[in-house]
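Of the protein chains in this complex, one is absent; all others appear in place.
Showing chain A:
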Amino acid sequence: MMDELDLLKKDWQRKGDYFPKVSSDEIHQMIWKKSSSIVKWIFIISILEFIIPHLFYLFPPSMQLKEGFEMYDRMGITPWFIGASVLQYSIIFYFLYQFYRRYKEISVLDNAKALMAKILKTKKTVTYYIITSLTFLFMTCVFIAGYFYFMDDIEQVLQLPENAKKISPTKLKNIFAGSILVLGIIATVCFGGLYYLIYGLLLRKLNRNFRELKKMEM
């Protein structure tokens, strides 16, 4: 009896003749359609991740910005705020540049393992960016909470309404510091969770196949 695999191979060679033929017109139309590849989605999502949070800072209503700076002045943290912003934007541009470099390295002509490794490396750049951003966000909250906690003249700095002055300054400090800390924790966990959910779903298949290829080398 013919070996099953030989039989399969023979059948496989014939198999091509039984597929419905795609015409040249259809191919012409197909090549201009939009790709739905993982790389494209990683690119779109990552760019949104870079841009969206900063739209809030880049285009604030002028009054808010002015009031914000007045408050920072009263708190005496304006130089810190400017320094932190410069550091933050330097980090963003550094990561954007790294991300662009990684993205350009991806080529469908690589071998399967190299292609997967490059996509995962690109995604890792975004992961590092997210971790840095979340750390930055959380540390800012901790810093502000600490500042409120150790502040002596909280009513004056925040220019609170009269009825708020009835509350004891210690209680007020605790409320402000505690709320900012809790908000910081919630924001960090939510953004982190959302991020893992998006990429987890997007890269599930790719991660599985990459693990499978790596397993072969062990």
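Quick note on the criterion: a contact is a pair of C-beta atoms (placed from the backbone, for glycine too) under 8 Å apart; a residue touches a chain by one contact, two chains touch by 3 or more; residues count from 1.
By definition in this document, contacts and distances are computed from a predicted model.
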Can you pick, from "RNA polymerase subunit sigma-70", "NADH-quinone oxidoreductase subunit H", "Gluconate 2-dehydrogenase" or "ABC-type Fe3+/spermidine/putrescine transport system ATPase subunit", the UniProt protein name of the chain not displayed?
"RNA polymerase subunit sigma-70"
Just one of A:115, A:137, A:157 or A:187 touches the chain that is missing; which is it?
A:115
From the list A:37, A:85, A:135 or A:179, pick the residue that touches the absent chain.
A:37
Extract the touching residues of chain A with respect to the undisplayed chain.
4-5, 7-9, 11-12, 14-19, 21-24, 27-28, 30-31, 33-39, 41, 107-116, 119, 202, 205-206, 208-209, 212-213, 216-217
